[in-house]
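Here the complex is missing a single protein chain, while all its other protein chains stay put.
Right after this comes chain A.
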Amino acid sequence: MRTGKERQTGWIRTGLLGVAALCIVIGAVRGEAQEVLVKAVNICLECIGIG
């Protein structure tokens, strides 16, 4: 049988997962996924130490 604390943890986790899914969708709609894609498909000169 789950204790009160375990139930509370479960609710927090469910809430976080729900917010996570919502954030991904909102971000994708806003165009952030495209921003990430544009950055990621070009060699990041800062990341490789060129600057």
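As a convention for this text, a contact is a pair of C-beta atoms (placed from the backbone, for glycine too) under 8 Å apart; a residue touches a chain by one contact, two chains touch by 3 or more; residues count from 1.
Note that in this section contacts and distances are computed from a predicted model.
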Seminar exercise, completed: Among "Outer membrane lipid asymmetry maintenance protein MlaD", "Histidine kinase", "siroheme decarboxylase" or "4Fe-4S binding protein", UniProt's protein name for the complex chain that is not shown is "4Fe-4S binding protein"
Problem set entry | Where the unshown chain meets chain A, residue by residue | 9, 12-13, 16-17, 19-28, 30-37, 39-41, 43-51
